[in-house]
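One protein chain is absent from this view; the other protein chains keep their places.
And then chain A:
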Amino acid sequence: MAEAQNIPVGSTTAGQIAVAAESTVATRMSAPASFDVADFPVPHGREEEWRFTPLDRLRGLHDGTAVATGDGVKVDIDAPEGVVVETVGRDDARIGRAGTPVDRVAAQAYSAFEKAGVITVPKETVLTEPIRIVVHGEGGTAYAHQVVELGAFAEAVVVIDHSGDAVLAANVDYVLGDGAKLTVVSVQDWDDKAVHVGQHNALVGRDATFKSFVVTFGGDLVRLHPRVAYAGPGGEAELFGLYFTDAGQHQEHRLLVDHNVPHCKSNVVYKGALQGDDAHAVWIGDVLIEAAAEGTDTYEMNRNLVLTDGARVDSVPNLEIETGEIVGAGHASATGRFDDEQLFYLMARGIPEIDARRLVVRGFFAELVQQIGVADIEERLLAKIEEELEASVA
C-alpha cells in the first residue's frame, strides 16, 4: 500500500494497486503510442498525462510551433576504443526499436529530427571507461534522437550530460543484447531557462542488466519519460533518480516499467528535494505486470523532501498486476518536510543552519549518489547539492 506522511499543503501523494482486466496504465493515455505526431491531438492540459505540466512553458514543443533553429544544441561524444559512433539518417533500421513515443512531444521529436546518433558497443566488448555524451544548449530549439546499442554480453557506462540553454525534445533508445550490462547516467544540469522533454526507452535483453540514473537539477521545465520493457526473461532494471527542484522550476519524471515477459526484476527509487516558491516536482511511477509475466519481482519508491514553504510535489505510484504468479510487487511514496522544528533540533545541538540543511539533504541523497559508481559524477552531484543549498540560505 502507498504510504504518505507530512504532505505539504497543495500536494498529492496518491497510490493504487489495480488488479484489472484491462490496463489502465495504457488506457488513461489520451492517444495510443505512435511515431507520428499527427496521431496525437494538441494537448489542452486536462489530459491525464498532461495535467501536472504547465503547457505554456513548453515553448511550443507540444503544439507544433517550436521550429528547430539548426543550432539548438551542440553534441560531443567521447567514446573509448571499440565503440562505434555514427550519425545516421531517419531511415536507419536501428532507430525506434526500444519503444514508441507515448505523448505528443515525444512523437514531435521523433517526427522532426533530421539525423540520429547511434552508438554501438559490439558484442562481448567490456568497456572500462564511460562513454560520454555532452549535450550543450546553444540557446536554440532542437529535436534529436540517440540510440545506444549493446551487443550480447557487452558492458558499458554511458554518461549523458545536459547543460546550457535550449528548447530540446529528444528521445533516447537503449537496446541491450542478451546478457549485456548498461549503466546510464543522464544529468540535466541546464541553465534556468532551458526546456527539455524526452522519452528514454530501454529494451532489456534476456538476462541483461539495465541501470539508469536520471539526475535533474536545472531547467525551467524538464519532463522525462524513462521507460523499460524486456526482450526476454531474466532481465533486470534498476531505475534511480535524483532531482533538486528550485523556486519556479518544474521537474517531471514519468516512469513505466512494463513487465511483459516472465522472470524479470525491476527496482525503482527516485528521490527529490524541493525548495523555494513554486518549485514543482512530479513523479509518476507506473509498473505494469502483464498476464504473461510470471515470476516478476518489482518494487518502486518515491521520496520527496520539501525544504521550504511554497514547493509542491505530486507523487503517483501505480502498480497494475494482471497475474498473481509473481515473486513480489510493491510501491511506496512519501513526502516529508524539513521543517522549523527539525532545524531547531539540529541547531540546538550546535549545528549551524547551513550545515543542518546540508546534513539532512546529503543524508537523504547519499544512498543513491553512492551507487552511481562514476567518481567525477558523484563528486559533481554532491558539489551541485552544496551549491543549491548555499544559494537557498544566502
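One rule holds for everything that comes next: a contact is a pair of C-beta atoms (placed from the backbone, for glycine too) under 8 Å apart; a residue touches a chain by one contact, two chains touch by 3 or more; residues count from 1.
Following the convention adopted for this analysis, contacts and distances are computed from a predicted model.
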| request: Among "Peroxiredoxin family protein", "Carbon-monoxide dehydrogenase medium subunit", "Fe-S cluster assembly ATPase SufC" or "Allophanate hydrolase", find the name that the UniProt record gives to the complex chain excluded from display. | output: "Fe-S cluster assembly ATPase SufC"
| Contact residue for the chain not shown (choose from A:Ala93, A:Ala348 or A:Ala375) | A:Ala348
| field | Residue among A:Val37, A:Leu288, A:Val360 or A:Ile377 touching the omitted chain | value | A:Val360
| said: One chain isn't shown here. Among A:Leu127, A:Leu182, A:Ala279 or A:Leu305, which residue touches it? | reply: A:Leu305
| task | Write the list of chain A residues that the hidden chain touches. | result | 305, 336, 340-342, 344-353, 355-356, 359-361, 363-364, 366
